[in-house]
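Just one protein chain is left out here, and the rest sit where they should.
Chain IDs A, B and C follow the sequence of writing; residue 1 opens each chain.
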Amino acid sequence: MRSVPDPAPNTVAIVGASGFAGALAAAIVRRHPSLALVAATARADAGRNLDELYPRHRADIVLEHPDLDAIAGRASSAIVGYPHGASAPVVAGLRERGLRVVDLSADFRLGREAYERYYQPHEAPELLADAVYGLPEFHREAIAEAELVASPGCYPTAALLATAPLAGLATDLIVDAKSGASGAGRTASESTQFVTVTENVSAYGVEGHRHRSELEQELPDGLPITFTPHLLPIDQGLLASCYLTPREPVDAGTVAGLLHEAYDDEPFIDVVDAPPGVRDVRDTNRCAVHGTVEPATGRIIVFAAIDNLWKGAAGQAVQALNLMLGLPETEGLQ
Amino acid sequence: MRSVPDPAPNTVAIVGASGFAGALAAAIVRRHPSLALVAATARADAGRNLDELYPRHRADIVLEHPDLDAIAGRASSAIVGYPHGASAPVVAGLRERGLRVVDLSADFRLGREAYERYYQPHEAPELLADAVYGLPEFHREAIAEAELVASPGCYPTAALLATAPLAGLATDLIVDAKSGASGAGRTASESTQFVTVTENVSAYGVEGHRHRSELEQELPDGLPITFTPHLLPIDQGLLASCYLTPREPVDAGTVAGLLHEAYDDEPFIDVVDAPPGVRDVRDTNRCAVHGTVEPATGRIIVFAAIDNLWKGAAGQAVQALNLMLGLPETEGLQ
Amino acid sequence: MRSVPDPAPNTVAIVGASGFAGALAAAIVRRHPSLALVAATARADAGRNLDELYPRHRADIVLEHPDLDAIAGRASSAIVGYPHGASAPVVAGLRERGLRVVDLSADFRLGREAYERYYQPHEAPELLADAVYGLPEFHREAIAEAELVASPGCYPTAALLATAPLAGLATDLIVDAKSGASGAGRTASESTQFVTVTENVSAYGVEGHRHRSELEQELPDGLPITFTPHLLPIDQGLLASCYLTPREPVDAGTVAGLLHEAYDDEPFIDVVDAPPGVRDVRDTNRCAVHGTVEPATGRIIVFAAIDNLWKGAAGQAVQALNLMLGLPETEGLQ
Partner (left out) sequence: MRSVPDPAPNTVAIVGASGFAGALAAAIVRRHPSLALVAATARADAGRNLDELYPRHRADIVLEHPDLDAIAGRASSAIVGYPHGASAPVVAGLRERGLRVVDLSADFRLGREAYERYYQPHEAPELLADAVYGLPEFHREAIAEAELVASPGCYPTAALLATAPLAGLATDLIVDAKSGASGAGRTASESTQFVTVTENVSAYGVEGHRHRSELEQELPDGLPITFTPHLLPIDQGLLASCYLTPREPVDAGTVAGLLHEAYDDEPFIDVVDAPPGVRDVRDTNRCAVHGTVEPATGRIIVFAAIDNLWKGAAGQAVQALNLMLGLPETEGLQ
């Protein structure tokens, strides 16, 4: 076997590029001034150009069958877009071959106990100790030093950005979250058909959605958390409406002040003066946050709006990769 | 002045028929087997057939300028579809002329003090003592004896149907409500333009929406109530997602049992086994209710889905009118 | 084998009730004052109540496995909701057992030659001679005497209602048709996912959609017909925009006059004064038609708007069944 030169730095493979988040990650990397998209893989769609699947992305790369050795010969980093469970072995294989990895699945977001309680037996638990939860606003330094980053779920991203600066004040938390249909992924199903979704809204996963596990992990121990997702007739967009009962009375100015203090230096977080709409952040890596106190009850209400495929998935993954590679955090994401 | 014979019983005028709720009320009365639609009024649109404004309703009645004497000569009952504030004097005029009235506005839903706190000075406070809050499921007998019924707001209808059977168990209540754009009424505005609403969702009225007053009035004294409405990219449909903290631990079976106990004999309320979608009740006078308990926190979660123009406005008004006139409650509403 | 009494007249089975058109047919028959819904069948969904699949329809009937003998023991008529190709043998079996049949598929709409050119080898060609094309406005008497009616396709229904009264004047015809996603049926596919359809529009079947065969059959021989369907981000609704080049100059009044002459006595066709929207006829068996002449070129433009599931499928099927059974044509469809 002849020796293979190490791939150039900042070469990136998207492993699992045919889903919504993977394809967007490919498109973002493709346009990124300091990253080179050197491979994009897919199983069922191998051989097709990503442009056929997602003309709007203009990523223009032929999807190839996932071959980890071939990928490792060309890419020094990978973003993995596999379903949870399927991701862990692929990530393990890439890590063995020395690639830095950002994983879009849930497989490395949680500790083993929590993962196995919410999901299934873990197939690469030995990697969990070194995996970092990829929310840059709260784990920036750890991400910068990590070789494996678990990109957060879309719901937790919004809910954590809304509530983390305030959770210490609260005795409980309710997250009423609303997501567009792209959050359900690309696989066709009756529940995500146009005729099912249009002119409709309903809750799902009411008795325990898996994304709650990430809130439990990232927010203060012991905070009771209710998390209820709803499916909306929109494509991309996610709004988390969060209700916190304050331990001590607090006023709207204090709430706004805490949010400003947390986020005024953050490049992707806008603390805004009114409840944000998801259209405000569509197709961007931004999160718009607004917090206030309801005068009659004193309850804190905080909203966070994101694009579930950008800040809730592919955009945030590239944000983490920028940090891991020592690039400017916002590069390729403006 | 020559004597005018009393109008026949069950003759109905829609006073203010050009808005969404008034027009639908006209259409329902028009098809009602025991009611006769004898007049429909509008100010700006007088002279036009209601079919031109709402072809789908097929109400086929020429809108006339509102002339209370002319109305009183033909109709023994009226449904009033004026904006709050404008409604009170019209209702007073109709009552003086002896008509039974169902008012779609907020003007007679609250006591004077609450009304003036949430809205404006009341222009017909002398009528408040005899006005009945028109939620048949909780005030059926009083409605049957009333001559003036205030039809509830769309948000309170859903929120009360979801929570009234359970509120006694709770120490607080959060209502995260989602409504289609028809709830904002017919007047064109930038905030209800297609391009503003589509692919969007946001909260509004966060620091105190007027509809909270009805929840305060109808639910147990002292229950802290947070109420947050959201605008969705749908036409007709309203979902109330309600969160109650139980005083004592309660299980899902108990919650479902209380809902079934309250509603199994109700002709328009369906207690269902999963979170309802608003499409399930579109264009009907039904309300679908589902309640459960989140295992991790013990919090009660209850959903109610209605069509905001039917059970949330015009359908419920006809339901009340049926009761007032001694007709079968469901007549004309199936 | 013991003798079985003939089923009562006006007993109806829906054979293939789990698709959109079949389910709606079940719901319409269920509420029909003179018809009795005695069976509804489905293969994959047998054992489930139709209400679980389509809560809004409130058809409340348990789906059973299709057993033609069992159906024939209870029903004197059937509406068949199978895909083309699969329908012919089922229809043949029902006809052998003496049932009157309205078939929603394409299998009996065309002559054998045309069918086999556009579709596939025909499995019950012996029935074609007696099958009647079920567009009541043009084949009312034949339908009334038929025992097998082929309900027209949704696109041809709109295009024929728009153009049949005018086609004799024309040297060519272009139909630019726009349909909601329910026209594609219930089977989940990537092309009918919410995220594919929302905020989008595109043509399909450009080089020869099968529905053109029905236009060729029903319109004058030799008229060149271009037919282009488009998929719109709506649920139910179909608009046919039809362009006819007149042989001799014709004015808008003549066009409108021909439409009025053809349709003023038709219970479900409204000749209207402006281009109709599909919302005007949503959830009804109506068709709104508007015709004019473009002043600059003299070209005739005619629009027809229908609900593709009602007048374009299930509603029209019941309209035909009413005729076959000697019932008032509009019964159960108002």
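Note that a residue touches a chain if its C-beta (ideal position, glycine included) is under 8 Å from a C-beta of that chain, and two chains touch if they have at least 3 such contacts.
Note that the coordinates shown come from a computational prediction; the quantities given were computed from them, not determined experimentally.
Interface note: of B:N49, B:T192 or B:Q217, the residue touching the hidden chain in the full complex is B:T192.
Of the candidate positions C:S34, C:N49, C:T228 or C:T254, contact with the unshown chain belongs to C:T228.
The residue touching the chain not shown here, chosen from C:H57, C:H122 or C:K178, is C:K178.
Of the options B:D235, B:D270 or B:D307, the residue whose C-beta touches the omitted chain is B:D235. For chain A, the residues touching the absent chain in the complete assembly are 55-56, 198-199, 272, 276, 279-284, 288.
Chain C meets the missing chain through residues 172, 174, 176, 178, 180, 196, 198-204, 206-208, 212, 224-226, 228, 230, 232-237, 239, 241, 243, 245, 252, 275-279, 282, 292, 294-297, 299, 301, 303, 305.
The chain not shown here touches chain B at positions 20, 180-182, 186, 188-190, 192-199, 233-235.
In the analysis below, only the chains that are shown with their structure count from here on.
Inter-chain centre distance (chain A to chain B, centres taken as mean C-alpha positions): 41 Å. Taking each chain's centre as the mean of its C-alpha atoms, chain A lies 46 Å from chain C.
In terms of their C-alpha centroids, the spacing between chain B and chain C amounts to 37 Å. Shared contact sites, meaning residues of chain C that touch two or more other chains, fall at 198-199.
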